[in-house]
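Following: one structure in structure tokens, then a few remarks.
Every protein chain except one is present and positioned as in the full complex.
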Amino acid sequence: MDATDLSTLRSRVKAFAAERNWERFHDPKNLVMALTSEVGELTELFQWLTPQEGVEAMRDPKRGEAIRDEMADVLYYVLRLSDVLDVDLERALSEKLEKNKARYPAVITRGSV
Amino acid sequence: MDATDLSTLRSRVKAFAAERNWERFHDPKNLVMALTSEVGELTELFQWLTPQEGVEAMRDPKRGEAIRDEMADVLYYVLRLSDVLDVDLERALSEKLEKNKARYPAVITRGSV
Amino acid sequence: MDATDLSTLRSRVKAFAAERNWERFHDPKNLVMALTSEVGELTELFQWLTPQEGVEAMRDPKRGEAIRDEMADVLYYVLRLSDVLDVDLERALSEKLEKNKARYPAVITRGSV
Partner (left out) sequence: MDATDLSTLRSRVKAFAAERNWERFHDPKNLVMALTSEVGELTELFQWLTPQEGVEAMRDPKRGEAIRDEMADVLYYVLRLSDVLDVDLERALSEKLEKNKARYPAVITRGSV
């Protein structure tokens, strides 16, 4: 899996929302709020764990499934938001990485001895 | 753009973090917290806008760039989290959509008259 | 009601946590995450409402009770965090208001004609 590009995924979630007549709810402010509640649910799954328990969180099948579901929900709303704001998410990520490369130069040269 | 699949993007942000020696900070709990602060920054850009101003938020070049940057940061941390937890994000999204299809049947049949 | 000061409320929630042996979970990072998930739950109650529906949200008894519960949870975790960090919350608020008074001068003089 993981072979589909972001614009295809964006179309997929747009269709999913349209088929349920949810587009009327999906204005940017509402979608940002929805993103907040999904990140809140993801946070709830980690908040009382130690860092090490966090690292091993996927080992518990039930918790693992809940984590995957919440991460999917976060991605879903980022994609919906990129659709309603017409943001090219891949380009936004590339450009942000370029900015951060200038701010935070690499300390490790890959391939260095 | 938007032609790259999620696993390639995930590798890209992993390399970005590794080159800066940031992987030691990127345990799941910390990444979930980082996701929270990025969603918080995105929220700040919309909180005092009316719904209509939210819809038009990208028209202001400076605000538009800030929104794109924050959305990129959110995607960045979702990808980092999927890497450290070894979650196939595209599969997680597909499976979540399937679950939601059962919970929320489509009300609009595409192609219906 | 609303006649109790913050330090008394802080002691009350501290005792509540202690009686359940929860203090071992209540380190600052965990409490900040718990605050995030409660704000997420509060957000979920408002995210699909119009601004006007938001204003009238307490009229629905069931939703109103849920909102009160989530606001209580947010306050609970702010108080717990102030306890473990030993922050005088009332003083912090007063000092922050003073800073903001300098940054944002009053535009309305109360009592002006």
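Letters A, B and C name the chains as they come in the text, with residue numbers starting at 1 for each one.
Keep this in mind: a contact is a pair of C-beta atoms (placed from the backbone, for glycine too) under 8 Å apart; a residue touches a chain by one contact, two chains touch by 3 or more.
What you see is a predicted model, and the numbers here were worked out from it, not measured in a lab.
Engineer: Provide the residue numbers of chain A that touch the chain removed from this figure.
Structural biologist: 29, 32-33, 36, 50-51
Engineer: Identify the residues of chain C touching the omitted chain, counting contacts across the whole complex.
Structural biologist: Considering the whole complex, chain C reaches the absent chain at 1-7, 9-10, 12-13, 15-16, 18-21, 27-30, 32-33, 35-36, 39, 42-43, 46, 49, 51, 54-55, 57-58, 67-69, 71-76, 78, 81-82, 84-97, 99-101, 104, 106-110.
Engineer: Give me the chain B residues in contact with the hidden chain, please.
Structural biologist: 25, 30, 33-34, 36-41, 43-44, 46-48
FYI, only the chains that are shown with their structure count from here on.
Engineer: If you fit chain B onto chain C using only Cα atoms, how far does it have to rotate, to the nearest 5°?
Structural biologist: Angle of the fitting rotation, chain B to chain C: 180 degrees.
Engineer: Over half shared numbers or under half: where do the identical copies chain A and chain B land at their interface, same or different?
Structural biologist: same
Engineer: Compute the distance, rounded to whole Å, between the mean C-alpha positions of chain B and chain C.
Structural biologist: So the centre of chain B lies 27 Å away from the centre of chain C.
Engineer: For chain A and chain B, what's the span in angstrom between their mean Cα positions?
Structural biologist: Using C-alpha averages as centres, the distance is 3 Å.
Engineer: What are the residues of chain B that contact at least two other chains?
Structural biologist: In chain B, 29, 32-33, 36, 51 touch at least two other chains.
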